[in-house]
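Left out: one protein chain. Kept in place: all the others.
And now, chain A:
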Amino acid sequence: MDHELQQLIVKAKKGDQDSFSELIQRYKRKVFRHAFAMVHDQMEAEDITQEAFVKAYFSMDHLKEEFAFSSWLTKIVANLCYDRIKKREKQPQLQMDPEQTELIADTQSEVENLQLKISLQLAMQKLTPGHRTVIVLRDIQGFSYQEIADILEIPEGTVKSRINLARKELRKELLRG
């Protein structure tokens, strides 16, 4: 962790809103991608992003080590996403409309690539929240197995087997189309 980032976190912990604003700027894309990959809804993902930062600001006292800020913030986002998905399961399911995607294709290969990405997003939605979470943490956020174990508070061996199972499930869903 660079010194500047550490100073921002220290100041934000003391309630400095300018420093916290800088932290939002640095982490908002990462948080949004995590949320989107979990809920697959633009508005809801942005709402979760906002809520995650508000929650983080008021819980900064609970952050013991500055270097763990990224994992700590990810834990907040993961929990918020999990809560939203659980709440959504009780309500009628909304399917993602491929027409609404922001990805724009021009050439034939780009069209195929776009279709593949849409298929991947649809396949991701078929996974259980637990499997989706480990895929997001590893392949989208790039956390190590040990970091994922710390974020989810589960043994590293469980992380390894869960990622293995989640990928098998994802490939199966992709082939199913």
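Just so we're on the same page, a residue touches a chain if its C-beta (ideal position, glycine included) is under 8 Å from a C-beta of that chain, and two chains touch if they have at least 3 such contacts; residues count from 1.
Here, contacts and distances are computed from a predicted model.
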"ABC-2 type transport system permease protein", "Anti-sigma-W factor RsiW", "Catalase" or "ABC transporter substrate-binding protein" - which is the UniProt name of the missing chain: "Anti-sigma-W factor RsiW"
Of A:Leu5, A:Ile24, A:Leu63 or A:Ile85, the one touching the omitted chain in the full complex: A:Ile24
Positions on chain A contacted by the hidden chain, ascending: 17, 20-21, 24-25, 28-29, 32-33, 36-37, 42, 45-46, 49-50, 53-54, 57-58, 102-103, 116-117, 120-121, 135, 138-140, 144-145, 160-161, 163-164, 167, 170-171, 174
